[in-house]
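A protein chain is absent from this complex, but the other protein chains hold their places.
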Amino acid sequence: MTRFRRLPQGGRIDRAKPVSARFDGKALGGFAGDTLASALLANDQVLIGRSFKYHRPRGLVAAGIEEPNGLFTLGEGATTEPNVAATMVDLVDGLVARTQNAWPSAGFDLMAVNSILSPLFQSGFYYKTFMGPTKGSWMFYEPFIREAAGLGKATGLPDPDRYDMRYAFCDVLVVGSGPAGLAAALTAGRSGARVVLADQDSDFGGSLLSGNDAGHEAWRIACIGELKSLPNAETCARTTVQGLYDGNLAVLVENRSHLRPDARKGEARMLLTQLRAKTIVMATGAIERPLVFSNNDRPGVMLASALRSYTNRFAVAPDKRAVIVTNNDTAYQAALDLATAGVAVTVADHRASVSADILSRAGAKGIAIFPGSGIFDVEGAKGVTRVKLGGAHAVTIECDAVGMAGGWSPVVHLSSHGGIKPKFDEAAAGFVPGGFPASHYGAGAMMGTYGLSAAIAEGSNAGASAASYAGFGKTRPVYAPEHVTDRSYAILPTWAPAYSAKGKAFVDFQSDVTIKDVKIAHQEGYRSVEHLKRYTTLGMGTDQGKTSNINALALMAEYRGITIPEAGTTTFRPPYAPLTMGAIAGRTVGAHFRPVRLSPLHDWHVKNGATFIDAGLWKRAWFYSWAGATPETAYVKEMELVRRGVGLADVSTLGKIDIQGPDAAEFLNRVYVNGFAKLPVGKVRYGVMLNDDGIVLDDGTTARISDNQFYMTTTTAQAGEVMSWLEYLLQCHWTDLNVQVASLTDEWAGMAVSGPKAREALQLAFPAEDLSNDALPYMGCKDFPFEGVTVRLLRMSFSGELAYEVHVAADYAISLWAHILKAAAPTGIKPYGLEALASLRIEKGHVAGLELDHRNTLDDLGLGKMAGKEKDYVGRALRFREDCQSPERWSLVGLELMEPDKKLRGGSILFAATDEIKGHGRGYITSVTWSTELNTFIALGLYKGGLGHEGEEIIAAFPLKNEQARLKIVSPHFIDKEGARLHA
Amino acid sequence: MSKHYSALALARHALDPGMPWPKAWESPEPKSSYDVVIVGGGGHGLATAYYLAKNHGITNVAVIERSYIGSGNVGRNTTLIRSNYMIGGNTAFFEHSLKLWEGLSHDLNFNCMVSQRGQIVLAISPVQMDVFARRGNIMRLNGIDAELLDAGEVRKLLPYLDYSKDARWPIHGAIMQPRAGTVRHDAVAWGYARAASALGVHIIENCEVTGFVINDGKVSGVETPRGRINAGKVGIAVAGHTSHVASMAGLKLPVESHILQAFVTEPIKPIVDHVVSWGAELFYLSQSDKGGLVFGGHIDGFNTYTQRGQFNRIQTVAECAVSLMPFISRLRLLRHWGGIQDMTPDGSPFICRTPVKNLYLNGGWCYQGFKATPASGWTYAHTIAHDQEHELVRDFALDRFEKGRELDEFGLGNWTYKQ
Amino acid sequence: MLERRSALASAKPYVGSTLKIAERPGFTLTQVAGLSPDFETKLSTVVGPLPETVARAQVNDARTLFRLGPGQFWIVGPETDDAAAKLQGQCAVTPLNSSRVRVSLEGAPAREALSRLMPVDLHPSVFTPGGVALTGIHHTPVTVHCAAENAFDIYVMRTFAVTVWEAITDAARLFADRS
Partner (left out) sequence: MMIPCPHCGDRDVSEFRYGGDASKQRPAHGTGDLKAWHDYVFLFENPKGPHTEYWQHVLGCRRWFKLARNTATNEIGGVVS
């Protein structure tokens, strides 16, 4: 039998443009202007899927964003997109859609057995069972529950599409382009304000798109035409305002899927706009509510407004007869329009009487009205066949469709996002915004204003007010089309089924929540709105309860014997509609996920066989191919190079800070634990900073360039933190100090020249400079010109060898680096990477990131003696807290492996030889390396009591690999304790 | 009426649809006096009341909740449970919690859907693998399950991650705790409430504590809009609002209130079978039994009591999700919400006595309140019953900052807003 | 002689018909900051009138001046600029010639491209020639200077130059279908 058919004329479809899509493997025809939903209906696909829990046959309920049932999987392969509401999908050539949650098909679904077992599956059943027989039994049941739950399927394949993001600003954002929104946007636009009008629909007009009045249509066209002609107005279709955030940030998402964008051509599937609006006019309309009655979920039972929309906008109507059930006057607009389209219409009206005006207009169209009646039951397994009425007129009517008109729920989501709770309006029988902040306005149905001319007037006023608030005074109002009579609403709110049989009466179609579930929640004490939602899952579906929340709330109020406002309100959280994750992430994904930081020497490393490693945001040269193909082998060769000859390493990633001013020395003296006031010009000093809490913040070196100028280096990891910290102290607290700081991290490149032949190498590179030990002793520094560029040479050592750092303006780094390698070639100089750099410092006992982990004190790191006794420094007071001074604290030790056949691993836990190997141990290994000097694995670690145990043999346990090894506690300075090499 | 929940009870009710279920918990009028008043009907408060009754025989107890029970963070978190803690004061506590989780549904006769599906924490560098190894070794040494996975093993378990050369950070390996997993969060509040109520505890909703009755440094009751309620002892368990409530007793605490956002996608069929966390940035994701992918990241980073998150944080988290698991790009975010949580300078909580006699503090949970719920209730009940901290929470003391005994599990330093 | 090398030397060039994105090298960048109350007076003696706010650049002959905040400026001059030398000793002078890469965006879609990248109002009536925004692109700090109606100079940190270049060109390519 036929239930729905395409009307021979009318609608906003373009019959000259046929479209062919595929649905469940078969061709699905329609026209441009159709949605997937309207095309399905036009092809008489009334049964379109199965319900979530009971697998009951379902059809479309709505024609818009609120659709609870019509969810499909779109696309194929990697472009698969589950759970898309058919009402929001433009029918375009090549569209592929499939039903979901039914097997083998929506028409014949084996899971429908759930429907028979439904008494078991009442709300919250899973909290009461699946607990036995043993404690872990849930792990047995869970896979079955998981498999049964979920809607569509995701593929697990990477999304091939791209998503774009932009920032935008405007004076007035108007959300929704119905009569109120159009009036608001145009009125605001006429003032010269920058206006953005956004609508989720593919066209502007809102409810006008579902009407059939030529006068209204002319008004709509005129408004849009004028708006589009304004240079200060931007109109965005298919653009959902998904959320409103602090500071009037509106998040708009434009869906361009209908254009079938191709990522390879640089086309984005969606565009997310972060729009900062000075003012916002919400004209978001209202959504019709279903009525709750027995079998109200049969395919073909829809919202009355949806029937009207399909008929007028898409030219798809019930084949012969429709029954409309209502508790208010607005349903008659649908009844009249259906009748006009040639559908026989019967209206069952919950109210005892209907106005004379309606009776006369309906009578003229041959519409039968049964006041004091409602639906008793609906029949038809896979689509409505017959409706039985109850109440004053208990008749049975054969029909193809049922329209439900339970009143309207204003769309108050955006005002709710801002933190203002909606309030219940008795006259509107719905929740309206509980107020607005100064820059927000509401208009039209979202305010409970349902009449056309009233909505336009309210919209125009809101547009004018918004423009004025944004600083644009003069405008001209927009007037309603002539001869508009605002029809009455006259709702008699009915929540519980008034005339219903005992079949399942659904409150939330998508989550399969029936009136009985609400009753059970009440019985069991889950009575607050949030308990009701969470216990029954009501409103938790992809439709976010747009059609169900208010009915459920009202039903609970009725059961509790309290009013709706007493029962509470409902919070709407963003996003307004399901929001594609890719659109939120935008372009900042994959390789663009986070910025990549490159040393000025990076290009050289790439060309010369470096393998890179991530260190925070940096890509650092890890090791070079000259030394080997894997880090395990290469770093040892590179270490040997430095210990025996000379190596060149890129240290440009170190934080570098220029500190100038008459109080620069005093400033450094305060931030470092050790003294800097008396550091001579031309000297470098190692320094450690604490946080206010007395814990080590960072270490580094600072050179005195002149009396009032210092050059600080920080660790790579803490560069940003230290810079901000120095600025904080200077700008917020030590405003009496005359000091300026500037970051030089990007200005200067740094290269370490290390090894016994370092001086020889540098002398070859800079033959004009006197680099003798007398001229440039250990911890000396000097600037000199070289080939027109200033070179800063600092004699200091991370490796423990005779070593220098050569700093130069980053633009010249590669040239200078290449020059050193070439000039010093006779010394055998070669580059070494991060792995060797980090290993050499372990042999020397220098602490680094793994030791400076925000947990350790100066004393823990063996640096307590550095702290000035006579001067004050940041963190001094709290450094002396009781436990910070305890001799039981874990402090820095050197560790030497005693079992040559074993390997040492970072993260091993340390125990005394006699300890039972359990618990938290006495410390752990922070950093490990093979020592080319000692020919064994060595490590740095933290150990309870520290070097007080020097010489003891202890145990390193690595239970994750079932390993244990014997170690000896030694000084962390494995090599050159007396510093002869440094001073050579 | 079936007071006991079971498959059989469910079947009986199915066959006799007229038979009503009893109320899960009773809502009596408050009495004028209780032995113990717990301020806050969240997971921790309800669990405390339950264990006071069950473990210590103290049943003359009221839990007083400002809103509906479970309205705070127990219903706003990302439902993860785990015990991968390596600092001395933390490990045993959180493992005790995990053990209690393992028997909780049975204990409460309420299915909390404790799903031990395993948590996998992905490392992005060899150095991070070492840091993870230290944690895993400590776990093993304390009888807690932990496994190191290499990159190949990770790929077998999580085939949908980005292993391409485009990935900003490669996946070097992971550490896994097989016993970690997820729990149906609301069920925890309801299950504890029902079990506590059955033991005689009064659960009083929609009743805000507006003050404490304190004489000579000793608390003897609380003020509410429904009158004064006398109490032998009073326990605060209002994480998120601890500063506000404690200030009514004259206490100033090392706590700031911050918003942590959480996210859920539309429900899909099973695809993510573990809890997955990432070492690139704080990011964690699991799939709920209902099918939604539930995930979260860092706090927004400035103190606030609004439950509205900032959009830039939402972007950050979405970027993580899509970059780590590129298939998520095509799925859709259904809801995001915020919970207000206590942030402490070292990221660790408080369960302890306070300078006010008979007034106890449970708060400062930072990111870990939910997973701590059973052990928190267990040890807090002990602390209240004995006026002496339970040995598992001896380090969760208020004076630890004064003493220099911070419990900095993640090495983030003393910043509430950077934890 | 040592050779200068741009941080973008090996970046992938952008080829577009309406939008030109290119490095604009050949400048001297000097940061100066005050250490005495008469700093701004002394500075203007050497470099001419100073920009009054952070939001506007001041062009004095071959030099463009930016105000970074109270008592702190950038002087962007030609490669031969001697401002740094002239100011030495009068205030804190920090040469930053290597620390920034200048990327220019030119053409009708330049504003639209930038709107993808920075959270600042770029409307032609708001961000007019001479306008300056200190803001962030791809999480890194940038100074954006509206040099002419549809021409912008972006000063990018050197070590982030490649990643920001890629972010800019990727954004530009992605709305190509609309331009």
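Things to note:
Every chain is named by a letter (A, B and C) in the order it is written, and numbering of its residues begins at 1.
Basically, a contact is a pair of C-beta atoms (placed from the backbone, for glycine too) under 8 Å apart; a residue touches a chain by one contact, two chains touch by 3 or more.
Keep in mind that what you see is a predicted model, and the values were worked out from it rather than measured.
From the options B:Arg135, B:His172, B:Lys233 or B:Arg308, the residue with contact to the chain not on display is B:Arg308.
Only one of A:His216, A:Arg670 or A:His846 touches the absent chain when the whole complex is considered: A:Arg670.
Only one of B:Glu256, B:Glu319 or B:Asp408 touches the absent chain when the whole complex is considered: B:Glu256. On the side of chain B, the interface with the absent chain consists of residues 241, 243-244, 252-257, 301-306, 308, 310, 312, 345, 401-402, 414-417, using the contact rule stated above.
Although one chain is hidden here, its contacts on chain A can still be listed: residues 245-249, 274, 276, 419, 670, 692-693, 724, 727-728, 731-734, 872, 876-878, 880-881. Counting over the whole complex, chain C has residues 53-55, 68-70, 119-120, 133-136, 139-141 touching the chain that is not drawn.
One rule holds in what follows: only the chains that are shown with their structure count from here on.
The distance from the centre of chain A to the centre of chain C, each centre being the mean of the chain's C-alpha atoms, comes to 31 Å.
Centroids built from CA atoms put chain C at 48 Å from chain B.
One inter-chain figure worth recording: chain A and chain B are separated by 22 Å, centre to centre, where each centre is the mean of the chain's CA atoms. Within chain C, not a single residue touches two or more of the remaining chains. Shared interface positions of chain B, defined as residues touching 2 or more other chains, are absent. Within the complex formed with chain A, the chain C residues making contact are 1-7, 9-10, 31, 33-35, 72, 92, 94-100, 112, 115-116, 118-121, 123, 126, 138-140, 157-164, 166-167, 170-171, 173-177. Interface residues of chain B facing chain A in the complex, by the touch rule stated above, are 5-7, 9-11, 13-15, 17, 20-27, 67-68, 70-71, 75, 86, 88, 91, 102-103, 105-106, 109-111, 113-116, 124-127, 129-138, 140-143, 146-148, 159-160, 162, 164, 166-170, 184, 186-187, 190-191, 205, 265-271, 280, 287, 289-291, 306, 308-311, 314-315, 318-323, 326-337, 345, 401-406, 408, 411-414. Here chain A touches chain C in the complex through residues 162, 164-169, 194, 261, 265-268, 274, 276, 587-588, 591-592, 594-600, 603, 606, 618, 652, 658, 660-662, 708, 738, 740, 742-749, 786-789, 808-816, 819, going by the rule given at the top.
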